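Taken from a larger complex, these chains appear in their original positions, while the remainder are omitted.
Going in written order, the chains are labelled A, B and C, and every chain counts its residues from 1.
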Amino acid sequence: MKGAGYVPRWLIVPAVIGLLFLLVPLTALVARVEWSTLIADVTSPTALQALGLSLGTGAVATLVCAAVGIPLALLIARSSPRTAALLRALVTVPLVLPPMVGGVALLYLFGRNGWFGALGLPFTTTAVVLAQVFVALPFLVLAVEGALRSTGVEIERTAASLGASRVTILRRVTLPLAAPGIVAGIVLCFARAIGEFGATALFAGNRPGVTQTMPLAIYTAFNGGGVGQGTAVALALLLLVTAIAVLLLVRGWRPPVGAS
Amino acid sequence: MSAALSAHVVVQRRAFRVDVAFDVAPGETLAIMGRSGAGKSTVLEALAGLQRLDGGEIALDGRVIDRFAPPRVRTDPMRRGIVLLGQDARLFPHLSVRENVAFGPRAAGVAVADARADADAWLARVGLPGVGDRRPAELSGGEQQRVAVARALAARPRAVLLDEPLVALDAVTAAEIRTMLRDALDGVTAVAVTHDAVDAAILADRLLIVEAGRATQLGPVREVLSAPASEVAARIAGLERVDGTASAGSWVLGDLRLASTDVRSRALAAEAGRAIAAVFRAADVRVGESAVNAWRARVVRLEPTPTGVRLLADVGAAEIDAVTAADLAAGDVVTLSIPPDRVRFVAAS
Amino acid sequence: ASSAPSASADGLSGTVEVYAAASLQRSFDQIAQAFETRHPGVTVTAVYDGSSTLATQIGEGAPADVFASADEKNMAKVADRAPEPQIFAGNTLVVAVPTGNPGKVQSLADLARVTTVLCAAEVPCGAASQTLLSNAGVAVTPASAEQNVTAVLTKVAAGEADAGLVYATDVVGRTDVASIVPEGADAVVNRYPIAALADAPNPAAAAAFVDFVLSADGQKILADAGFRAP
């Protein structure tokens, strides 16, 4: 893409309003940080344990989402318009549910009395990952599907007529061309997984070191906290900064030019 | 390596129907020419497996790779061993030029280093050494076209389909690539769609004329171009074609009478009353009196040409120099003539 | 609960997983510490959340050893796993107001006048609030029926609401809210049951923990946090 497009300049006004609306509340949050206890708060074993758990489960959940979500997105993108509309609606369903309800559903399914109760999943770290996958997968699928649809099939046909197998086409044409959308989907997915609270709280519980991720630690701190819930705010900041660092790292990575 | 191609392509696109059949011998090149929208690209896409058949069948070396009627067959494009160079270059935008050209060999399992060396060699052959590291978007239109040619040929297919491979190229570059293509297609089964009779003459063994979805003429290139069976085929060959009647060894239209020194033409013209067409090059027509093969015509329009003026008359056309044209205007009556060794007669319907 | 028990002086070992109502968080953190000091072989893991969430989880097989609920209704939900609950504490309501009391709230009657937030009637503190207000004959339309006490406190502390009804234990040690003990508060006591679960992974430690909560040491910590004796 060379040069700029042509967009009405006054659109900057609503754009900046939107951006400010997202960012100013966070500055209000920062304004409430108790700087005196910040270091202690964010370096407490609870905080670090929760952070590690969040990053670990978030990463695994994102991998799982990519592994099943990209194929699902491909399936939808390459289906007939009718089938695609149906599949897309089905994928959107879990999105609509408050995560807590999703957590209840997972608990019913995998709980003691559930169909898969024998697996003994609830209240384990695996359950955290499952809860995150459940809430984050739709975001990945819908974002990737959009990208795949707009890259179109013409270029796949060209590759096919050059003798490339389906796997080669996928690896060297379809996925690289949809890469911006896939990266966007993975970012959405990871961010959603990292921030997930409701489903985790119900399905995995709030067990320090096992299922207590950052959002649950924040919630716990918030419930138990005294003045200004300083610890909760500090933990929220920690989560934010870490997540941004991870995201910038991911975004900064680009496939090497002309790679084969 | 090169395969025999046998095709009967029937494709229905809305009201438009393509129904064309032909064979291509192993190593042979078949050119397809026809007007815009005649169905040429549709035929190539069907051969490549990118367009579903609505009838007919396609076989490679006797093995059916596509058949409409039960038992249906539909081999995937990548399993046909046929490579299509489409009408749009459609280079992979995310790959370097070198990786674009190396794509086919890589897909066929050639080692990376070999495929790249091969790609560089092909880029040199299409006159683009040193652009391997660029992205397609950093090339001019003609350069992209040439990379697409290199990419198609580098895949070393059992049969190659070229849809207007020399379009968007200047005369000099086109001549170079045409020569390169002729060598590259030597011994390769190929079908090439083109709008330029020169391409057909140099690249192809036989020429198929397609009009409105139907094959109207198929034969050795020289034969089709020198004896076009229709107005369209004649115009494509750069010839004038005027329908008339055979009479005493000559072509006759009203008062006009043309003789030919060509043996086959005279044989045709011997059957009195037979519908025949006179075929000649406008460049061979002269303005001015002549003992034989002269006719009076009214000037319809005068059009500049690169080296002179093209005179369109109510019967025939002439290419004349600017000096001669200076005295003429539309509506004038002039005498045109053509040497008998420059006229051919062909059967008309 | 899952780690293998290892022998210690009193024979107790391993971990004991305590599921406790969110309002018990601060006192149970102290109790857990004291319990661990008493039984060096045991590690207490406390899981805090709303009582109904915990009850649902225990119903679905959460690996809990002990359940301490903020009300008897949620304890009753898991009756099959907690056959013998014991009341270990009581809590009463106070009126929380932002520091400085901008709404000049003096009594329950003032709650009808100012912006008030209450717990939703469905949660224990909400049910208690309803009882307290109707006893006093005050009709309050809350600005919000919050899902838990923390939400009520947050809104009061932020100055969003001029007053809210919370547990006496919630305002202990806080400087951003002041509290007023309303007339009739003593009459509405929320009772907290605790039970060692029937299928507790570490039944001995579970029983010991329940005993400790009911012991004088446990009761002392609870009383310091503002809880009443059962």
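Note that in this section a residue touches a chain if its C-beta (ideal position, glycine included) is under 8 Å from a C-beta of that chain, and two chains touch if they have at least 3 such contacts.
Everything numeric in this text was worked out from a predicted model, so none of it was measured.
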For the full structure file, work out the chain stoichiometry and give it in label form. A x2, B x2, C x1
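Operating definition for what follows: only the chains that are shown with their structure count from here on.
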Would you identify the chain whose Cα-based centre sits farthest away from the centre of chain B? C
Of the chains shown, whose Cα centre falls closest to the middle of all protein Cα atoms? A
Dist(centroid_CA(chain B), centroid_CA(chain C)) in Å evaluates to 88
On a C-alpha centroid basis, what's the spacing between chain A and chain B, in Å? 55
Can you list the residues of chain C that touch 2 or more other chains? none
Residue ranges of chain B touching chain A (in the complex, touch as defined): 48-50, 76-78, 81-84, 86, 90, 92-96, 98-99, 102-104, 106-108, 112, 133, 137, 151-152, 155, 157
Would you tell me which residues of chain A are touching chain C in their complex? 104, 107-108, 111-114, 117, 122-123, 201-202, 205-209, 220, 222-224, 226-229
Contact residues on chain A for chain B in the complex? 2, 154-155, 157-166, 168-169, 172-173, 176-177, 179, 257-258, 260
